[in-house]
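I'd like to ask you about the structure that follows.
Removed from the display is one protein chain of the complex; every other protein chain stays in position.
Chain IDs A, B and C follow the sequence of writing; residue 1 opens each chain.
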């Protein structure tokens, strides 16, 4: 498993491009979310538990769950985009399967179909408590690849 | 319009129940979101612009947009629920129509169909700059009404 | 209402383009669906009740409901597309709100946002029995406009 993960790791250039973009996301910093893994076509984002990201019953807020799921999917698609492009979320749909709790939650965005214009990702979020890992949300997302060359 | 809004305002008990619940949401406080209007079957939530809620291009992050949309829909459904119940989001789908920008964004959750177990809401988010109001996201959400009586 | 409908009627060219395309849809003929109205950005499709379009409890099958909803939305978007283009459904989401029954069901596709590449529509399906009209399904759809010029 470790080996496979290593093999599929995105190139240093792609990783740098994504880390750089991630750091410009004020919301990810505000939430305390962290990029945990960047593979080609798959990105993991982790969000540690703290009162600031909860809903009224003390679980992770669906908005926080969705925010890191959407971001993981967006960057998963972005790993496969050509240079001088940017990624925008067209839409996503997410089912909240179980109360999101644990030491942290981990979102995994995985490209299902990568096209020239549109990319479709699967979104999964797990609640992680020690070695226990529970699927708390699952979704599907459509991304669009747009030109990001500076205007001349 | 003002009159209609007055007429449809939720009762003081319902408003108090929702304000109380909203204040327990750590994420809404962290984002800086505010309950702007509570009508029967319709709730508005406002999120002022600031760098902490942006994505990498400086617009409101889709995660922030979705978080207030999901919350507005959840409380819109909740205004119609019986006492001693709680609301959970089953799932939602959202299209990001345009870059979300402005002084603030405003999410409007509106009940389309209220059932005993399930409720379906429309979600809309507007970017507001002075008197200009642009639809930046539109979605659809399924809620479930669950028993919240204290166990005996 | 009648006047407004007249004013917003699509041009004869657009109507002909859509009727021609609709007639080439084997599935619409198989189901017995009919184009009922073609306005700019809004198309209505009607499906009369018969045993061949039911599910196991005798209501209209969600598959039939969805098929005419998807088609109504697709053509609603198509009314606003430039010549020499075609429409493809990227994705849609639909909530089945109530058992679909009546003399016929009527799907209404309405453009919410029309872009150069992507268009987002609202989908609604009503069960119609005499003068009673019940919303039985509501959805949201993303379309893409693709080049349909013959290759040279």
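Keep this in mind: contacts are C-beta pairs under 8 Å (C-beta built on N, C-alpha and C of every residue); 3 or more make two chains touch, one makes a residue touch a chain.
Everything numeric in this text was worked out from a predicted model, so none of it was measured.
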Displayed chains contacting the withheld chain: A, B, C
Selected residue (touches chain absent from view) among C:42, C:93 or C:122: C:93
Where the missing chain touches chain A, by residue: 93, 95, 97-98, 112-113, 120, 122, 135, 138-140, 142
Missing-partner contacts on chain B, residue numbers: 90-91, 93, 117-118, 120, 140, 142, 144
On chain C, residues whose C-beta touches the chain left out of the figure: 21-22, 24-31, 50-57, 61-64, 66-68, 70-71, 86, 88-96
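Keep this in mind: only the chains that are shown with their structure count from here on.
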Chain ID, smallest distance between chain and overall C-alpha centroids: B
Whole-Å gap between the CA centroids of chain A and chain B: 23
For chain A, residues that touch 2 or more chains besides their own: 90-91, 93
